[in-house]
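The other protein chains are all here in position, but one chain of the complex has been omitted.
To keep things simple, chains are lettered A, B and C as they appear, and every chain counts its residues starting from 1.
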Amino acid sequence: MSWPLFAEQCLNGLQFGLMLFLLAAGLTLIFGIMDLINLAHGSLYMLGAYLVASLAQATGSFALGLALGVAATAAIGMALEIAVLRGLYRRDHLSQVLATFALIMIANETTRALWGVQPLVLNVPAALSGSVQLFAGIRYPAFRLLIIAVGLAVALALYFLVARTRLGMLVRAGASNREMAMVMGTDIRWLFTAVFGVGAGLCALAGAMLGPLLAVQVGMGENILILAFVTVVIGGIGSIRGAFVGALLIGIVDTFGRAFIPTGLRALLSPAVADVAGPSLASISIYLLMVGVLFWKPQGLFPARG
Amino acid sequence: MSEILLETRALRKRYGGLVATDSVSLAVHRGECHALIGPNGAGKSTLIAQLAGALVPDAGSIHFAGQNITGFSAHRRAALGFARSFQITSLLPNFTVLENLALAVQSVSGSSFRFWRAVNDETELFERAREILRSVGLEDVATRPVGSLGHGEHRQLELALALATRPQLLLLDEPMAGIGPEESERMVALIAGLKGRYTLLLVEHDMDAVFRLADRVSVLLAGRVIATGTAAEIRANGEVRRAYLGEEENA
Amino acid sequence: MNHLRRHGWLLATLAVALSLPQLAALCGQDFYVSFASRLLIWALLASSLNLLVGMGGMVSLGHAAYFGAGAYVVGILSVEAPGWSSALLVWPLAVALSALLAVVIGAVCLRTRGVYFIMITLAFAQMLFYIFTSLTPYGGDDGLSLAKRLTLPGLAMAGDATFYYVVLAIFAACLTALGRLQASRFGRVLAGIKDNEERMESLGYATFRFKLVAYIIAGALAGLAGALMANQNAFVSPNMMSWNESGIALVMVILGGLGSLWGGLAGAAAFLVLEEVLTGFTTHWQIVLGLILLAVVFFAPRGIAGLFAKQP
Partner (left out) sequence: MKKKLLCLALACFCAASALAAEKIKVGFITTLSGPGGVLGVAIRDGFNLALEHTGGKLGGLPAEVIIEDDQQKPDVAKQLADKLVKRDKVDFGTGIVFQNLLQAAQSSFLGAETFYVSPNTGPSDLAGANCNPYFFAVSWVSDSYSEASGKNMQDKGYKNVFVIAPNYPGGKDVVNGFKRYYKGAYAGEVYTKLGQLDYAVEISQIRAAKADAVFFFLPGGMGVNFLKQWHQAGMGVPLFGTGWSFDQDTLAAVGEPTLGALNAAHWNLDLDNAANKKFVADFEKKYGRLPNEYASQGYDAAMLIDAAVRDVKGKVEDKAALRRALEAANFKSTRGAFRFNKNHFPVQNYYLRQVVKDDKGRFVNKTVATIFTDHPDAYVAACKM
């Protein structure tokens, strides 16, 4: 493999990882702080993408659509938290699974009823379409560079938020010790609603950043939801740092798995066997990674709870 | 002096830079009631966790009945006759008192990999369980769900559960914690009644109870055993007084 | 009195179950016989998951892996060994291989707990799903069609009514066995582990072994359900192991009643009948079903079985 291709694949891995991070960050916060398994996280992502796409079309501006869509999704997320999810925090994980599974059904079907079955148009703003010459021999799509930038910016912002602000202190306390957070006096319900709003906003941001790359259609949430969960679990539930590292690890493993396993196996095995085994192995590399991580570290890489 | 039943040799556990137990060497003789005392943060909980098999020590070893059990899991220790009661009540809340006991008895009477015969038909399990309940004075509440018991009764049940596994040694983790004076008195009498029949390792804050019950006392301070001896010897020990008892008396 | 009422319910259920094919034939609605078979197979799957989740406290989101594995044993054997047409040979094999798979996967998964357990079981099921999706010799994503149902001596298995009775008998046997298990020493230990695993350890129980055995039994029963489903549909496909199917099985368990012996049956029946009824009314039936499930979470947290149980 040539050096430019290798470099490009590294960028691909980074970008795919950061794309997952956008979703996993909100998921891990909600998971860690409220101890809520929110299967409907993917539905918020779908809703975010739909809203951004519709609003971008209505306003004629991607940026405006993005801003409005993120705000609207955050508001919907908070409303959902107050109306439904708040009642689930003190329930066991099973009730949460059932309730949020039900929310997936409702969200998918409602979206279909409102927007129809046809996928929505959400394309890259003209200024960002096409690719950029990075350095000798490497051109890279401008929009993917934007995803990398947004991913890093979100990571930094969350790091700052969690490590430096009072909200972050409460969040950290909540993730590592709920009782402690409870007695710290601040209205914990408000904190939870706020965190959920942030999580939903991040979902919409992810939807907006991924919409131009992926089909904006009903069911888009479940596809990526599992990957986001895998990320969160590898990283350690409740840990933003874990989600970041986990997402990058998945991005790299998946990318290099797809790029190298099939060709690599062809060099090792007979072509007939390699052609069957290669793509299959590449498809499950992420799950193998997760099983490996959990085998050695049953609490993920950065367990938030002691 | 009689045979040593439980011994730790230079047990050490660190959390990052913090040394929780530092070279703890302790010997519990068969048949004695050995008390372990120490102020908060002395490393008692960490030591107990290592003894019970919940934490793996960084260095040192644990020996029980002549066997090195350092790497043994909690259930293997229990099977060897090393029982514990929990400081924070740890029972099966959805079971009745009798069922709790029966489950404890079941662990030492034959294989539990039996899938067909109903437990409720195994009268001998329940007879033995009632016997133990009588011995700790809980026979009146046998059919109540554990969740409905008072705190003192929980502590008694904790003890009963440990007894039901036919232990050689009982590790009692603060059996008097959080109960009133009257119940406390009953618990002391109960433990006094166990003396001689079981080897007891008593971890307790209640100094009065400790000095009434213990044959020997070890004092843990900052992760080290600073003294071991009879109650009288410990009372007389200057270092212990300075570090620990003085502080207690002032309080 | 209570005793009598319980037996009354049991007898009534049994009477309806036994006479269902005749009733259906009387109405000229043979279709509902195969619907009932399908329902019982789902009930078996849900009951096996209930052993894991309801009795043992191990929440698995990958249980469909064994459902699919059992089905694929039937499917693959129909390709590789078409001569092995006896269910007496193939079904036990499906059970055994599913159990074997559960040994391997369970040994790894049970190192983790809680949410991590949920996710690692999901990961294994996803791996199997992708492997079978790409397994060209056995149809991959298209699945495998079976030429005909397996045979049992003296029974015409092609007939839907006969097959229904076979499924009914197997389900009744499994439910009886699960009932015995629940009340047995093993069942008690499992319930104790669900309540307080650390305490059970300190009482001398090797909890890992008990959980693993429960996991294997659950996997084996799910494999049996899969083998039956393969015969019911004359078709197997990787879709049977998708996470959505695992999720539905879990929904059935919660809907029916966690840890309740009849929970699996009640949940499967409620879910499938709801689906059957709702799809007739609107294409957006999933909204209605979702709302019903939400209502169950908030207003009937102990599921259908909880509605029938005595108020505490």
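We take it that a residue touches a chain if its C-beta (ideal position, glycine included) is under 8 Å from a C-beta of that chain, and two chains touch if they have at least 3 such contacts.
As the structure is a computational prediction, the values presented were derived from the model and not from experiment.
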item: Visible chains that the absent chain touches, using the contact criterion stated earlier; value: A, C
item: Among C:L100, C:L212 or C:A234, residue touching the chain not depicted; value: C:A234
item: Contact partner of the left-out chain, one of C:N50, C:S78, C:T121 or C:S134; value: C:S134
item: Hidden partner chain, residues of subunit C it touches; value: 13, 16-17, 20, 23-24, 27-32, 34-36, 38-39, 130, 133-134, 136, 139-143, 145, 229, 233-235, 237, 239-240, 244, 265-266, 269-270, 273, 276-277, 279, 283, 286
item: Residues of subunit A (touch criterion as defined above) contacting the omitted chain; value: 1-2, 4-5, 8-9, 12, 15-16, 19, 108-109, 112, 117-121, 123-124, 129-131, 139, 141-144, 212-220, 223-224, 227, 255, 258-259, 262, 275, 279-280, 282-283
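Assume only the chains that are shown with their structure count from here on.
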item: Chain contact graph, described as a line, ring, star, complete graph or other shape; value: line
item: Subunit A-subunit C separation of Cα centroids, rounded to whole Å; value: 32
item: Centre-of-Cα separation between subunit C and subunit B, whole angstrom; value: 43
item: Touching two or more other chains - residue numbers and ranges from subunit B; value: none
item: Residues of subunit C that touch subunit A when the two form their complex; value: 53, 59, 61, 108, 111-116, 118-120, 122-124, 126-127, 130-131, 133-136, 243-244, 247, 250-251, 254-255, 258, 284-287, 289-294, 296-298, 301
item: Complex interface listing, subunit A residues touching subunit C; value: 31, 37, 39, 84, 87-88, 91, 93-95, 97-99, 101-106, 108-110, 112-113, 222, 226, 229-230, 233, 237, 276, 279-280, 283-284, 287-288, 290-291, 294-295, 298-300
item: Parts of subunit B lying in touch with subunit C, wherever the complex brings them together; value: 52-54, 73-76, 78-79, 83-84, 86, 90-95, 99, 102-104, 106-108, 111-120, 122, 161, 164-165
